[in-house]
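The next block holds one structure in the form of structure tokens; read it before the comments.
And then subunit A:
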Amino acid sequence: MVGGFTKSISSFTYRTFFKKESTYFTTVVASGVAFSIAFNTMFEKYWDNKTAGTKWIDIKDRYAKDSKLGQLSSNEALTLAGTFHGIHVLASRISPATKGSQSVKDSGIQTIDTKNFRIHCYQTPTGIKFMAATDLLETKLSDVLVKMYGLYSDYALKNPFYNLEMPIRSEMFDSRLVQLVKTV
Partner candidate 1 sequence: MAAKQYKAIGEEAWKNNVEKVNAELFIFTYGSLVVQLVKDFEDYGAVNKQLDKMGYNIGVRLIDDILARTGIDKCADFHTTAEVVAKVGFRVFLNIAPAIANWSADAKEFSLILEDNPLNDFCELPPKAVQEGLWYSNVLCGVIRGALEMMQMQTEVWFVHDVLRGDDVSEIRVKLVKILDEEVPVGDE
Partner candidate 2 sequence: MSTTYYFAIVGTNDSPLYEAEFGAHQDESKYLNQFILHAALDLVDDAQFMTNACYLKTVDRYNDWNVSAYVTPSNTRLMLLHENKMEETIRSFFVDAHELYLKTMLNPFYEPNTPIQSQTFDSKINGLAKKYLL
């Protein structure tokens, strides 16, 4: 009954949505679904554990159209997430909390700020990262990211047609995600 540790491919699913100024965003909420979708970017990446570096095998970037945010090409988006993953791992390694305790580790980088916007990250204990980009007024997004985690566990993991590590194709997931973003 020992579990099969035979497969080599591991993955982290990154979800990112981008939105611009908060003030702007509230008006966006009022104007409906279509517009708020424009502020979301979503992509997913696959990470191959065996080839020491990270390797993307799939990317999705469905909601980026018309975003006020600068556009990233698929490759650039992958690079962002991959690089982020790298510093995330290293950051948790240099954390003082890591010393002496094997199992309780620092959860890594939670936000990165630029002059104009902020990237938020929530990493689950199982290693999935949920990421979002917002303006600087949004100081704490972890509640929303945890809710996203809930949506992922409902509409991806309980869907028999969803294979782990594959892009999420679920109408319900998409629409619930949009609903969630509207509540921010």
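Picked so that all candidates are chains of the complex that A comes from, given by their letters.
Things to note:
The rule we apply is simple: a residue touches a chain if its C-beta (ideal position, glycine included) is under 8 Å from a C-beta of that chain, and two chains touch if they have at least 3 such contacts; residues count from 1.
Only a predicted model underlies this, so the values are computations on that prediction, with no experimental measurement involved.
Screening 1 or 2 for touch with subunit A: in this complex the touching candidate is 1. Interface residues of subunit A facing candidate 1 in the complex, by the touch rule stated above, are 1-5, 7-10, 47, 49-50, 101-105, 124-128, 146, 149-150, 152-154, 157-158, 163-165.
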